[in-house]
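What you see is the complex with one protein chain gone and the rest in place.
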Amino acid sequence: MIENIGIEKFVILSTLMFFIGVYGFLVRKNLITILISVEIILNSVNINFVAFNKYLYPENLQGQFFALFIIAIAATEASVAIAIFVTLYRRIKMIDVENVNKMKY
Amino acid sequence: METTIFYIFAIVILIFSVLAVTSRRILRAAVYFLFVLLAVAGLFFLLSFNFLAAVQLTVYAGGIIVLFIFSIMLTSQVNDKLEPIAAKKIIFSLLAAIAGAVVCISAIMTYRFSEPKNIEVDAGMKTIGKYLLSYGENGYALPFEVISLLLLASLIGAIMIAKRDNT
Amino acid sequence: MNFNIYDFTEFIISIDNWLKQLLSPGLAKITGMALIGVTFLLFVTLLGLSIVYIERKVCAFFQQRLGPMRVGFWGTAQTIADIIKLIFKEPLATKNSDKFLFNLAAFIVLISPFMVIAVVPFAKGLHALDFDIGLFYVTAVSSLGVTGILLAGWSSNNKYSLIGAMRSGAQIISYELSIGLSLLAIVILTGSLQLSVIVESQRDGWWIFKGNIPAIVAFIIFIIASTAESNRGPFDLAEAESELTAGFHTEYSGIKFAFFFLAEYVNLFIIAAIGATVFFGGWMPLHIGNFTFFNEAMDIIPPIIWFFAKVAALIFLLMWFKWTFPRLRIDQLLQLEWKYLLPLSILNLVLMTIVSLTGWHL
Partner (left out) sequence: MEIFNITGIIPIILFASFLFTGLAGGRLKPMVSGITGTLSIFIVTAVSYYTAYKYFFEFGKAGNEYIKIIPFNLMWLQFNDTLFINMGILLDPISVMMLIVISTVSLMVHLYSLGYMKGETGFARFYSFLSLFTFSMISLVISTNLFQTYIFWELVGISSYLLIGYYYSKPSAVAASKKAFIVTRFADLGFLIGILILSYITKTFEYTTLTDPNGSAINQGSSVLFLGLSAMNVTLILIFIGCAGKSAMFPLHIWLPDAMEGPTPVSALIHAATMVVAGVYLIARLFPLYIFSGADALNVIAFIGTFTSLFAALIATTQMDIKRILAFSTISQIGFMIMSLGVSGYGDTNGLGFTASMFHLFTHAMFKALLFLCAGAVIHAIHLNNLNEMGGLRKYLPVTHITFLIACLAISGIPPFSGFFSKDEILTAAFAKNKLIFTTALITAGITAFYMFRLYFGIFWNKEVKYDKTPHEAPKTMTTALIILAVGSAITGFIPFGNFVSSNGVPLESHIHFEIAIPAVITALVGIFVAYIFYKKENNLPVRVSSAVGGLYGIIYRKFFIDEIYIFITKGLIFRFISGPVVWFDRHIVDGTMNGIAFITNLVSEKIKYFQSGQVQQYAYVMLSGIIIIVITVIYILSNL
């Protein structure tokens, strides 16, 4: 609980962050920056979880644990994704999302 | 006092998020993202989820960001700039994002959240440890183990993918 | 104002009260923060100056020479003179480098040791923060520094810097694991991550003595891994002069170079402080079980002196390493971590668990 700060402020903050991430996801071409956008989205979700935990259900820690697991999954996702990017770069010397279309049709 | 700190963090988060998704220098984007992460960790500290904040610092700031920077170092040069994005694309994306944000925020504003409970959250290390390793109600032993398995799998997977072909 | 040099709790509280009387609550808090900040800045500067001087002297003695002798008594003012020189130097940056990141890197490198130093307990009640996740916070925050090094190497637009930064990044990330695991070994015994609790738990003897063999193994791993993490010899590949000129800070000059320099020595202090706190009882005097007479005799020496004595001893140990051992190759370095230290520390952790469960520790 923070004085004068209601839960909706947290939720709005995370919503804005979420859509900033979405915007990044939509416009960016470089795969790494797209991944950064995705991570921003994940962080916004984490904020939501924690805020709900703190404000609405402080008696147990579900929100915190979900956030923990999200962080862990983000780590795995980032590591595998970056391994793929590096391999991709070795193959086609480029990591723009539009150039990765070998499998198209 | 805490109110002010919250606003500072919120503003930092928003500004650097925007910078992170718009910067044309890719490493700068990563650094802005680092600031976003630090501010989020600060929010967690503010809400007295100390453990979660420290995890955020270790895993994100200490781990994922370093991975990003490494991959950026491997895939681009210092004075590379990303190509400017077509105006049409920007407009459409912006429209989509703003529309989404407006819809969500209007929904949030009209929704009446139930009254916040003023109970102190017991997020101490002992409680967390107990929850993580118990398997009854509120026990997280199974997800914990599954996550550890997932981490191992991704470790091996990342090595296998990034390994140089021998052929 | 009289205060007890054995217990700083009241001293801190009285300063707080004084501030509250003087100013409005919000302002008092901000002033308190500023006070702490200024104190730490001064402390860190002082620390940097003295450790650099000590290092030069120790190095010199190891190499059978005298070291700085001209400025001040036995060259004590040499480092101050150096700092003054660095401040007045022109800050340079290479062409086509990313100036913003180039400047930012120097700050990020210095921020992380500052954040760590906040939780170090110098004496009873003398610390800025006493987190319940103390040790975890230390490892979390100290991992921020690597970002600064990577940024410095990248933004210098210099291949030596880049290679140095890459090496440094790989090295720090790897050795972080061993450090964490070796500290965890003691955490198993104390059952808490809070640094003040860890210190308090050593009232009847330091963990290095009480903790049986696993504690000693943990300490050895800690010392090796933290030497590597702070990029000091024999693991100073990131700034290997003969190969990479000066590694990631080749292109830095003037005050920004001083930042890197300072950060390295503050890190040295932090490693020694954490090592002393966890393994050697921090500010806790040397106590032996219920040997009351001896314990009381030891208590006469103020805790703050105990603390700095231990830290000084550990710093000397680390310097000794640096000036004695030859440098490793990068593949040897990573092999050492991944093939030996990491399995060993995991094994040690298991051993420690057994020791703790069966109560074989004292």
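As written, the chain order gives the labels A, B and C, with residue 1 at the start of each chain.
The rule is short, and it goes like this: a contact is a pair of C-beta atoms (placed from the backbone, for glycine too) under 8 Å apart; a residue touches a chain by one contact, two chains touch by 3 or more.
Worth saying up front: this structure is predicted, and the values here are computed from it rather than measured.
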Where the missing chain makes contact, among the chains that are shown: A, B
Selected from A:Ile5, A:Leu26 or A:Ala74 as touching the chain missing from the view: A:Leu26
Residue in contact with the excluded chain [from B:Leu19, B:Ala96, B:Leu132 or B:Leu151]: B:Ala96
Interface with the unshown chain - residue positions in chain B: 92-93, 96, 99-100, 103, 107
Touch list for chain A against the chain that is not drawn: 22, 25-27, 34, 97-98, 100-101, 103-105
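Criterion: only the chains that are shown with their structure count from here on.
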Separation of chain B from chain C, taking each centre as the mean of its C-alpha atoms, in whole Å: 28
Whole-Å gap separating chain A and chain B, where each centre is the average of the chain's CA atoms: 5
Where chain A and chain C are represented by their mean Cα positions, the distance between them in whole Å: 33
Two or more partner chains touched - positions in chain A: none
Chain B contact footprint on chain C (complex, rising order): 26, 29, 96-98, 100-101, 104, 131-133, 136-137, 139-141, 143-144, 146-147, 150-151, 154-155, 157, 162, 165-166, 169, 173, 176, 192-193
Of chain B, residues touching chain C in the complex: 1, 25, 27-28, 31, 34, 50-51, 54-55, 57-58, 61-63, 65-66, 69-70, 72-73, 78-79, 124-125
Touch list for chain B against partner chain A, complex: 2-3, 6, 10, 13-14, 17-18, 20-22, 26, 29-30, 33, 36-37, 40, 43-44, 46-47, 49, 51-52, 55-56, 59-60, 63-64, 67-68, 70-72, 74-75, 82-83, 85, 89-90, 92-94, 96-98, 100-101, 104-105, 108-109, 113-114, 116-123, 127-128, 131-132, 138, 140, 143, 147, 150-151, 153-155, 157-159, 161-162, 164
